[in-house]
Structures are given as C-alpha cells and as structure tokens.
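As structure tokens, the structure follows; a few thoughts come after it.
A single protein chain has been omitted; all remaining protein chains appear in their positions.
First chain written, first letter: the chains are A, B and C, and each begins at residue 1.
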Amino acid sequence: MSGQIAVTVRLFASLREAAGVDRLTVEVAPGTPVGAVWSHLPESVRGGDEPPGGLRYALNHEWTLPGAPLRAGDEVALILPVSGG
Amino acid sequence: MSGQIAVTVRLFASLREAAGVDRLTVEVAPGTPVGAVWSHLPESVRGGDEPPGGLRYALNHEWTLPGAPLRAGDEVALILPVSGG
Amino acid sequence: MIQLTHEPIDAAAVAAAVEDPEHGGAVVFIGTTRREAADREVVALEYEAYEELAVRELEAIAEEVRARFGAAVAIVHRLGRVEAGEPSVVVAASTPHRPAAFAACRFGIDELKERVPIWKRTVHADGDATWVDGRDAATVRGGGPA
Partner (left out) sequence: MIQLTHEPIDAAAVAAAVEDPEHGGAVVFIGTTRREAADREVVALEYEAYEELAVRELEAIAEEVRARFGAAVAIVHRLGRVEAGEPSVVVAASTPHRPAAFAACRFGIDELKERVPIWKRTVHADGDATWVDGRDAATVRGGGPA
C-alpha cells in the first residue's frame, strides 16, 4: 500500500514471548493513533481482539496517550501492567 | 544510725559525671520509697532539691515506681530522660 | 546511584550512596524474591525492563523524592534471573531526621512498583514460568531467557 508508514512496536513480558521477538514493524496510515497499533499485531501475539486491561503506551521512550498520532519512524512501546520490585 | 539499710544507687550520664562515680551507697530506713533516694544524694550530685523532670526509676534492673519500698541490698537506678538512637 | 543491573545488588553500596554528614537517618528497603507465591514454590524470578523508559522513570522518582522529602536517594533494580532469597530491588533514602527518611524510602519503592516498566516472571520448581503482567494466559512451560 503506498502512503503507508513504518512504525516499530516494542514488546515486553508475555507479549514479547508470544511474538518470539522483542520488536515488530507494522505499516499504518500516517496519523494513525497509537492505540490502533494493537489491531495491527499478528493474531498470535494479540490472543484476542481487545487490548489487555491496563495497557499503556510510550512513544519514542516517553509516556503517551492512545490518541497520539503516529509518524514515520516512530517507536511505540506496549506497556502491560508492571510488576517490578 | 542503727536500723538503717544500705542501698546501691546507680548513676548515669550527667548524674554519673557530677558524682565522679557510677554508683553510690546510701543509708535509709527500711521501707523508704525509691523516690526518696534523690534527697539522700550529695548536694554536688543533685544540684538542687527537686528531682529532675522526667526522672524514672529501676529497682534491681526492672522499672519501678517512686513509691516502691526499699529493702537491704537493693539497687536503685536513677534514669534521666533517655537520648539513645 | 540510579541503576538497572544484571549483577547481584550490593545493598551496603546502595546505602553508602545516600550517606551525608547532615543526614542523621537512612532507611533502606530490600525487596527479596520469596520462596513461595500463590502456594507454589518459587525457585527464581526473571525481570525484564523497557530499559530506556525504566531508567527515565527511576530518575523521575528520585527527583520527586529529593524535592518532596529533601532526601538523598539511591535506587537499584536487578534484571534477569534472580534466585529465591536474593534482592531484586534496593531503595535507600537519607534525611536530616528519621521520619522523613521512612516516608522518602516508602514513597520511592511504592512509586517504583506503580509506574516503572519492569515485569517479573515467576519460575517454579517444575520449570513452569508465569509472567506477572495482567494477562491471564501468560504461563509458559519450561525454559525462557535467563
């Protein structure tokens, strides 16, 4: 599809393990909101249509909101509920 | 004075320093209350007639009240407000 | 000292990092892998971080601790496999007087657990491993990264 942009998606914990890799590239239309990245992941990673409860997002290593628009070369991180400590 | 008993008084901190020793022996009548020991100390140790505010007492290594009666051979400790830590 | 590390944590070194001649009280929290979770024996935890953001969040928490409590603060979190009984995280805070040191240290570990992008996987004696990341079907049989 022409006009699409490439965005890197960082995966952690059970998402990373389900994907078998710690990052994927997805192609989306320019301006697609961060929160729509989920639906572009392979079904094997998502394991369902809905994003997991409590999922948060970072864009280029800073926290962001699901409505933030994506640009070419952006890196989105999908952040499941954390459990450090 | 016959009929008097000997009681050991343990001194700490500024009381010990004023006395120059860490224990004294005082002679009191049997049954004298622990709280009366103060008035039997040398004036150089007391530095005044009134016991210092917050003074507490131990008798034979346990906390006691000023009214506890003394017996021969007892050891009374005069415990000024503490400042450990 | 604000760090993620793959090496065992030296809690004494973290405590030493908050020494200050004007600070009379230091409080150190040491979080250790417990040998049991949900009634199953745990042999180790494995920690994974989104390192770029995790370091930023730790720095931000440290700055908040300094500003709110006037504290010197140090935070070290371990990554990778942590055997049961070993520390996974150490938070140290010192202040002129002790009540603030307790509050500062408590704030630091509470915020870390709330918002720093680090995840743990519980490794059981039979090799089962379970991610603690809010997803139900996160049990994976055997192995996994060290």
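Criterion: contacts are C-beta pairs under 8 Å (C-beta built on N, C-alpha and C of every residue); 3 or more make two chains touch, one makes a residue touch a chain.
Note that this is a predicted model, so its numbers are computed, not measured.
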In the full complex, displayed partners of the excluded chain: B, C
Touch criterion as defined above, residue of C:8, C:96 or C:127 at the omitted chain: C:96
Chain not shown, touching residues in chain C: 11-12, 15, 19, 21-36, 84-85, 94, 96, 98, 101-102, 105-106, 109
Chain B residues touching the omitted chain (full complex): 10, 12-17, 47, 52-54, 58, 61-63, 77, 79-85
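In this section, only the chains that are shown with their structure count from here on.
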Intercentroid distance (Cα basis), chain C paired with chain A, Å: 26
Rounded Å distance, chain A centre to chain B centre (Cα mean): 76
Chain B residues counted as touching two or more neighbouring chains: none
Chain C: positions in contact with at least two other chains: none
